[in-house]
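Note that one protein chain of the assembly has been removed; the remaining protein chains are unaltered in position.
For chain A:
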Amino acid sequence: MTWKMKEIVLAVVLSVICGVIYLGWSTLWIPISAVIGPVGAGFMFGIWVIASPIVAYIIRKPGAAFVAEVTAAAVELFTGSHFGLAALLVGIFQGIGSETAFAIFRYKRYNLFTLMLSGALAAVFGMIYNLLAKGFGYYSTEVLLTTLGIHIISGMILGGWLAKVVVDTLAKTGVLEQYAIMKEKRKKEDANGHVSGL
């Protein structure tokens, strides 16, 4: 399946907006995590995986979720942040997680369930990175499992569910008429129309 130019630019632009949001979210995260600790601040994790469900839900192509998360992470690199390369690695892990959720359903199902699953799997794969690079394996098992649980729930709500709310609101404004999300919707409505017409 080849990507059209406008789909490529849309994916990049949406990821860039998400990347800018990530940067802002990071500055919010540091003071909060200093007060209530990194485990508790894990509830804010979900926003960092929102790019994948947003872009995949609109464009509905294999690879969309992965590309979105990596591009959003790379915004930090492009803006010259020191965390750039590390953010890129995290983005690759989370992108693989998100992509898996849509791949399981062979890129056929894009509903609240798959979007939330993509948020959850991004949290799981993000935790694999934390184990490898940030030494989370050295924490006690309870701390580790609590953090993972909080991340998964946050990924499902702030990642998956919020992405659906945002995209559905955008669809109402009419700017998404040319993309897969509205095309499929129209196709479905047409099919239903014919059935009732019989």
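Just so it is clear, a residue touches a chain if its C-beta (ideal position, glycine included) is under 8 Å from a C-beta of that chain, and two chains touch if they have at least 3 such contacts; residues count from 1.
The rule is short, and it goes like this: contacts and distances are computed from a predicted model.
Chemist: So which of "Histidinol-phosphate aminotransferase", "Cytochrome d ubiquinol oxidase subunit I", "Sporulation protein YqfC" or "Energy-coupling factor transporter transmembrane protein EcfT" is the UniProt name of the chain that got left out?
Modeler: In UniProt, the chain that is not shown appears as "Energy-coupling factor transporter transmembrane protein EcfT".
Chemist: Where does chain A touch the missing chain, residue by residue?
Modeler: Residues 3-6, 8-17, 19-20, 34, 38, 71, 75, 77-86, 89, 132-135, 138-140, 143, 166, 169-170, 173, 175-176, 178 of chain A touch the chain that is not shown.
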